[in-house]
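Just dropping this structure here.
A single protein chain has been omitted; all remaining protein chains appear in their positions.
Chains here go by letter, A and B, matching the order in which they are written, and residues are numbered from 1 within each.
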Amino acid sequence: MSAPRLPGALVDTGETLKFTWNGRQMSGHPGDTLASALLANGQRLVARSFKYHRPRGIFSAGSEEPNALVQLRRGAAQEPNTRATVAELFDGLHASSQNHRGSLNHDLLAVNDLMAPFFSAGFYYKTFMWPAKFWEKLYEPLIRNAAGLGRLSGQEDPDSYDHGFLHCDLLIIGAGPAGLAAALAAGRAGLRVILADEDFRMGGRLNEESYSIGDRSGADWAATACAELSAMALVRLMTRTTVQGAYDHGIYSALERCTDHLADSSGKPRQVLWRIYARRALLCAGATERSIAFGNNDRPGIMLAGAVRAYVNRFGVAPGRKVAVFTNNDDGWRTATDLLAKGVRVTAVIDTRKGGTRDLDGVRVDHGRQILDTSGRKDLKSITMDGGIRVEADCLAVSGGWSPNVHISSHMRGRPRWREDTAGFVTGGELPWGLSAAGAANGTLTLAAALGEGQATANRIAEDLGHAPDRTPLPRAEDEPFQITPFWHVTASTARAFVDLQNDVTTKDIAQSHREGFGAVEHLKRYTTLGMATDQGKTSNVLGLAILAEVSGRTIPETGTTIFRPPYTPVAIGAYAGRARGRDFRPTRLTPSHAWALENGASFTESGPWMRAEWFARPGEQGWRDSVDREVRMTRAGVGVCDVTTLGKIDIQGRDAAAFLNRIYANPFLKLPVGKVRYGLMLREDGFADDDGTTARLSETHYVMTTTTANAVPVFRRLEFARQCLWPDLDVHLISTTDAWAQFAVAGPNSRALLSRVVDDMDLSNDAFPFMACAEVTVFGGTPARLFRISFSGELAYEIAVPSRYGDAMIRALMQVGKDLDVVPYGLEALGVMRIEKGHAAGNELNGQTTAQMLGLGGMVSQKKDAIGTVLSQREEMTRDDGLRLVGLRPLERSEKLSAGAHLLNPGDPQDMAHDQGWISSVAWSPTLSHAIALGFLKNGAARHGEVILAHDPLRGRSQKVEVTSPHMVDPEGTRQRG
Amino acid sequence: MADITPTAPLGGHDARFGETRLTEVTDLALVSIAIPLGGEDALTSQLERAFALPLPDARTATSAKGRRLIRLSPDQLMLMWQDTDPDPARGVAAALDGTGYVTTQTGAWVALDLAGPLTLPALERVCPLALHPDSFPPGRFARTVMEHLSVVILNTGPDAMRLLSASSSAGSFLHMLETSLRNVSD
Partner (left out) sequence: MIIDHPLLGPRDAAEFTVLGDAALIHRPDGMAEGAEAAFHDYVYLRDNPAGLHRELWYHEQGDRSWLVVTRNTLTHEITEVALARDVARAEGRSR
């Protein structure tokens, strides 16, 4: 049963929300977080700590929470390590505690607490080492089992996520008093503003303190400010949005939680990761309170003093009935006065500062005293001061001071600066370009000053950007006293004093780390894991380094901070992925004949982003080999058609196009006649083969280059580099036409007959249109087309191109018209088999490690002109006569299969790399020759045709004899393609 | 004897998301015109003479008599108008009389018109450019990347954009825009 709320709370007590905690039904109100609702229901024990499994309660009221990590939601949407302090309550919410074996109340692993001496800092560097063989079978599984806090559901994330891009003049990070004042000024000045706050309600600490601004409560003023801002067209208010990181040139990332506060996402993206381009940014992220280290300072009921105020003021929940306050500064006293004002009993205020005189009616006040220890393992019962004085308390509000949230300002090489007067780090060093800070984030910790600084800084930015500033006077507000005398830890405590609550790091660990030589602050972090948990040390980093400073005899500035990195709070992997999941991981490219291929039994394979038909299964075929063998046989016997649109097509025009090509290709291109096509070999500048294709000359100044599918984009990029950077005064122009033309290979003895029915008014005889001719033609009564007589299959073959919108109609027409010629569609596999039979190099042979010489094309590299790669291609090692050379291979035992990737060895040689003779690059079953064939690279291969060597495949455990042949295994004279 | 007819990449797709409409433009002719080295003046004059079109700068389209001209790159333009001719470059070449190098680009692109109140909110999810009217007024265009796709985006009026992308990835392009529209719809 939930207790009635204290007056003035910002929750809607008129509506009740039901939720479940560890299977128990509880209730709360709209405006609650899970933490405030749990406290309202008297649930004080909420977690077990990481290492020692100590009982823990809610510590804070914000995203800095180190203890109250819960499993939120059930099923596939279950999320571990969610902070109860930021989880918005909704009707039907399910949450459970994590990190215990057995129940939360009776955690079987609490025995770890007794073994604490063995789990001190760096224990895993000193243990689990012997015997070595125990590591894999025993130690590692043990550690893995114990590691982590919550558990993943193991199911696929059912939600979708999105990304987005926003542009603004001013990004204001945080909507507390400084941020709201800045937004009002900037908005009134006419800037395009984004105001982002991680909370679901803007106002920051105005919603949690008992401040007044003008004649209103702070919370009311915040609400009014928001109303004014939301009416401004150029102001975008983003609640539930955490700015996660600062990046180069004014770019920020922000995570917006869109549906985490709803029972159902209803198909909308759960979260949006925004990329914000801000001309200026203002960090108004406030400050985070820190604790003090003393014996047993981690019991359920011990909380940050500001958090106690938040629960009392904002949520109307008293976290205890007998509340004590432990503070080293003026701000902690506000907790006592706020509690008294709401009728909650305060049992003591203990101020570490000596010589204070402040009093509180009816409250025991101790100046210059410390808390040594506490009692109440699962629930705070009392505190013990020095001198043995014991005071009853079921809630202890601790204030060790406030640390400005400088994180964002330090994401780009910045190192914050220590301020003695407020005992906190403020922004310092190199700030991200365009970023400034205002309010508590800037060390301006009092209300009136924060409001004023927000307005003044926004006005300065407005003027910088050419706008008139806003001169509206700010309402009256107080500058509450803030005096602090740093006090970090109670050295007299004998019990463990916790610094990092989430990773169970104590003051003893810090001292030990320093003793063992890990005294640099970055080493302290990694050796003790202080600050490495999911809270990234938000409440413990400064405390930890201050203690380190003390034990190592340095000042705090000398000790320094660790480096801050994005993200500010944990981000789901799904949010980073956005839409890049499953099939949407990257775009898919489809050929113009794709729909037709789907209708005709095609099986598809991914070729980079392209979907290409690999074969076209016919009814009755038992597997892909049946289909592929048939396609090869039918093409070589009749006519086959294959969609080759995916190969890169680059249109090249200009007075100097010929000269350009002559410098790009290793072989000569200047004298290619109009109406002819030539094979071109492109080298990399280091002399290795890069890509190949054919280039057709359509007119004096007009060429069309083809590239391999995979290299279409990189080749275009390199051509543009050559055009713009190497030879900027050549008149040559490029544009990709890969998608502009649907292109089909038509191959086989009946190909001429088929195309004669398709191409209008054209003599396709061998004399009129010989091998390697090209022409602009029309097809089917006038549709413009291009015809190229080139052959990858080695058959009499052509490629016919039509504007791509005609591609679908074209393939259907070709199939229709060629019926009586036994036309067959063939896919990538059959294309591959045929080119291997012919000994044509493809991707496996052009893998970036092979040279023209190796490919048997050494003679193509012209020495009479300067072209890319020519010079370094002639290096001695690369032009050896006995170097690796492309050969054909067939198994001596004809029925055997061959292994792609197998290494070639001389029979009798040791089977090691020192005796390596080369490798097999491509393998296929040849329906034409009725046995397996391969292409490969063999040392001195040109001189070894007929030799029998060994193909050694240690991966598949095969070694077999193979015969070396010419790579041109079918129709070696090339009579078919020239007929 | 078969007669072959064209198919638009998205088959004339036409979808509504509340009051916002996403429609394929199926009859847009696209011709690239490369500016010969040292030939900018000659081409400029010829464009005026043949089409009454001024040479555009790097960011804004020029238009006249139903045609639009944009600069795809520092020395390359693209002419766009309503025409279903399968080889519109031929006519443009004739009109330019040797002052520019042309190719037919129609088949290489798919064009979608997006118009209505969800236009900017949807594009915010995928477009890295600032698209509010003061940064990207009507007539302004840009080439950019959206979800790994190259896109030409042209402001054609209040709350209306024309978007072009590679025809081979038309399906992914459509999916990208429709997902954006669904994600920002109520």
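Here is the rule we go by: a residue touches a chain if its C-beta (ideal position, glycine included) is under 8 Å from a C-beta of that chain, and two chains touch if they have at least 3 such contacts.
Just so we're clear, the structure is a prediction, and the values are computed from it rather than from any experiment.
Peer 1: Among A:Ala76, A:Leu598 or A:Leu726, exactly one should touch the missing chain; which is it?
Peer 2: Reading the full complex, the residue touching the unseen chain is A:Leu726.
Peer 1: Among A:Leu69, A:Met385, A:Ala867 or A:Ala951, single out the residue that touches the unshown chain.
Peer 2: Counting the whole complex, the residue in contact with the absent chain is A:Ala867.
Peer 1: Please identify which residue in B:Gly91, B:Pro128 or B:Gly171 touches the non-displayed chain.
Peer 2: In the complete complex, the chain left out is touched by residue B:Pro128.
Peer 1: Spell out, residue by residue, where the missing chain touches subunit B.
Peer 2: On the side of subunit B, residues 57-59, 71-74, 76, 128-129, 142-145, 150 touch the unshown chain.
Peer 1: Considering the entire assembly, which residues of subunit A contact the chain that has been omitted?
Peer 2: Counting only subunit A, the missing chain is touched by 248-251, 277, 413, 430, 433, 656, 659, 685-686, 713, 717, 720-721, 724-730, 865-867, 870-872, 874-875.
Methods note: only the chains that are shown with their structure count from here on.
Peer 1: Taking the mean of the CA coordinates per chain, how far is subunit A from subunit B in Å?
Peer 2: Inter-chain centre distance comes to 32 Å.
Peer 1: Could you please specify the touching residues of subunit B with respect to subunit A in the complex?
Peer 2: It comes out as residues 1-9, 32, 34-38, 75-76, 86-87, 90, 101, 103-109, 124-130, 132, 135, 147-149, 166-173, 175-176, 179, 182-183.
Peer 1: Quick check: in the complex, which residue numbers of subunit A touch subunit B?
Peer 2: Touch residues, subunit A against subunit B: 160, 162-167, 192, 267-269, 272, 275, 277, 579, 584, 586-591, 609-610, 645, 651, 653-655, 701-702, 729-731, 733, 735-742, 757, 779-781, 783-784, 802-806, 808-810, 812-813, 816-817.
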